[in-house]
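Let's turn to subunit A:
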Amino acid sequence: MTSRNSRRNTVNNVMLTLCGICVFVTVSTLFVILAYLIYNGGKSVNLDFFTKLPQPPGQLGGGMANAIVGSAEIVLLATMIGLPIGFFAGIYLAEFGNKTMQFLIRYTADLLNGIPSIVIGIFAWTVIVVRTHHFSALAGGVALSLMLIPITARSTEQFLLEVPRSLREGALALGANKWRTIATVIVPAAGKGIMTGMILGVARISGETAPLLFTSLNNQFWSTGLSEPTASLPVMIYNDAIAPYDDLHRQAWAAGLVLLGLVLLANIAARMVISRGTSLPR
Partner candidate 1 sequence: MRPFEEDFKSLNDTLLSMGSLVAHSVQRSVLSLVEKNEDYAHQVIRDESRVDQIEIKVDDMVTSLIVREQPVARDMRLVVAAIKIATDLERMGDLAVHIAERALSLMVQPPLPESINFADLANLVESMVLGSLDSFIKRDPQTARGILAADDAVDKSRNDIQHRLIELMQRDPATVTRALEYIIVARKLERIGDHATNIAEDVIFLAQGIDVRHRVAEVAQV
Partner candidate 2 sequence: MAMNQPQPTSMTSEPSQTPAPQAVTPKMRASNVSFYYGKFRALHDISLEFATNKVTALIGPSGCGKSTFLRNLNRINETLRDTRIEGEITLDGQNILDKDVTEIRRRIGMVFQRPNPFPKSIFENIIYGPRINGMLRRRQSAAELVEKSLRRAALWDEVKDKLHDSAYALSGGQQQRLCIARALAVDPEVLLLDEPCSALDPIATAKIEDLLVTIKEQCTIVIVTHNMQQAARVADTTGFFLLGKLIEHDKTDVIFKNPSKKETEDYITGRFG
């Protein structure tokens, strides 16, 4: 009896320790990356970084103002295209359609989600860049939105499905039709969850590099419109990091730090939306 107990205790302790180690590795990775970024990029993050244009290779100083604005532009564009489409597709998935249709759409969305981002970049390049004969923020935005749609659709669907059936029936029983029920009860009930999913989705695509490499390309200067090649932080990091100049490397580190900071900020914002209390009972 006691020997069996002590064996159980041993197994218990070993497994606990194993889990502890894995947790440590997971958590420490984030902090190691953060520390590395701050150490290497912190020196170059200054006012100039946010307000100046990049200097030609070889010259010190300069900033990434155009890339920050460009990134915002492209992500905003992707958001404006991707969120509504993903949102409504999610509503369709959760609320309408028969089982076969839902299965097909869900499966397609998951496949789309699993497509390597570089392939999405090539696709946008073929469809937009080749046709319009130049790289553009528009093409970058479309490429990112293609990534955002399945993420948003699936997360919207998940949160809508979490709304208890009793709420739906409560609205239907009062004489609401289906669309009215969705618009006035179900979506508001799932609102915080859906919002959180959207924020996380946008944070996710704002760090993507591959889809932008052959779509919005890059630009050392301010771009003048959506149809112009446009600088973005991820691509800038990529370009600077492979350039043979220490100063550009430092700029890349700084850009990485800024990008990570923005993504972290978005994550924290999403947590705060959730922690303000879920809108659903219990």
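Basis for inclusion: all candidates are chains of the complex that A comes from, given by their letters.
Following the convention adopted for this analysis, contacts are C-beta pairs under 8 Å (C-beta built on N, C-alpha and C of every residue); 3 or more make two chains touch, one makes a residue touch a chain; residues count from 1.
Nothing here was measured: the structure is a model prediction, and the numbers come from that model.
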Single touching candidate for subunit A, where 1 or 2 all sit in one complex: 2
Interfacial residue positions of subunit A with respect to candidate 2 in the complex: 99, 164, 166-177, 180, 184-185, 188-189, 279-281
